[in-house]
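On to subunit A.
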Amino acid sequence: MDINLMFYLIPSLIMFCCGVYGFITRKNMIAILISLELMLNAVDINFVVFNRFLFPGELEGMFFTLFAIAIAAAETALAIAIIINIFRVTKNIDIRDLNKMKF
Partner candidate 1 sequence: MDQITSVLILALPLCMFLLLGVFGNKMSHKMAGILGTLGMGVTLILAYSTAFTYFFSGSELFIDAAGNRLQSVVFDHTWLAFTDNLVIKLGFLLDPISAMMLVVITTISFMVHLYSLGYMHGETGFQRYYAFLSLFSFSMLGLVVATNIFQMYIFWELVGASSYLLIGFYYTKPSAVSASKKAFIVTRFADLGFLVGILILSFYTNTFDFVSMTSNPQNVLASTGGAMFMGGSVLTWALVLIFMGGMGKSAMMPLHIWLPDAMEGPTPVSALIHAATMVVAGVFLVARMFPVYLMEVTALEIVTWVGALTALYAAIVACTQVDIKRVLAFSTISQIAFMMVALGVARDTIHEGVGYMASMFHLFTHAMFKALLFLGAGALIHAVHSNDYTSMGGLRKYMPITHITFLIGCLAIAGIPPFAGFFSKDEILVAAFENSPLWGIWMTAVAGLTAFYMFRLYYRIFWWNEPDYEHHGHVPHDAPWTMTLPLIILAAVSCVAGFIPFGELVSWNREAYHIHLNIPVAATSVIVAVCAIALATVMYRKENSLPDKVANSVKGLWTAAYNRFYFDELYLFITHKIIFNLVSRPIAWFDRHIIDGSMDMFATLAHKASGAIKGLQSGNIQSYVLIYLMGALLIGVVTVVCVVIL
Partner candidate 2 sequence: MFENILIYFVVIPVLMLGGLALCKNIKQIRAVAVVGSLALVGLSIALLLGYLEQRAAGATAEMLYVDSWTWFAPLNINLAVGVDGISVAMLILSAIILLTGSFASWKIDPLPKEFFLWLILLSIGVFGFFITIDLFTMFMFYEVALIPMYLLIGVWGSGNKNYSAMKLTLMLMGGSAFLMLGLIGIHYHSAPEGQPLTWNLLEIAQNNAIDRNWQYFLFPMTFVGFGVLGAMFPFHTWSPDGHASAPTAVSMLHAGVLMKLGGYGCFRVAIYLMPEAANELAWIFLILTGISVVYGAFSACVQTDLKYINAYSSVSHCGLVLFAILMLNTTAMTGAIMQMLSHGLMTALFFALIGMIYGRTHTRDIRMMGGLMKIMPFLAVCYVIAGMASLGLPGLSGFVAEMTIFVGSFQHTDMFHRVFTIVACCSIVITAVYILRVVGKLLLGPVQDKHHLELTDATWWERLSTITLIVSVAAIGCFPNFFAELIKFTFSENIFKVLGMN
């Protein structure tokens, strides 16, 4: 059996959809953050795979993924910090209760 592009893209699509689903439905902010990471990683996989199959001579996709991983790490740290701070103030990290930023 020949391993082609689809073998990677379909799992990453499933991963991405899981991430979206989790992002929309989960109420716990940590879980939302995890969903977010899931989506990010799905995209990372795509980058790597497209690089490997479509432009084997180049490395831009790989590097982009590395950048994305680094930035995602920083971003996660930031998000966790915000969540912890919110928890300190409200003793609660349920997203439904955090709708102060409206009209």
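Candidate entries met the following condition: all candidates are chains of the complex that A comes from, given by their letters.
Here, contacts are C-beta pairs under 8 Å (C-beta built on N, C-alpha and C of every residue); 3 or more make two chains touch, one makes a residue touch a chain; residues count from 1.
Owing to the predicted nature of the structure, the values given are computational and were not obtained by experimental measurement.
J.: Which candidate touches subunit A in this complex: 1 or 2?
T.: 1
J.: Quick check: in the complex, which residue numbers of subunit A touch candidate 1?
T.: That would be residues 20, 23-25, 32, 95-96, 98-103 of subunit A.
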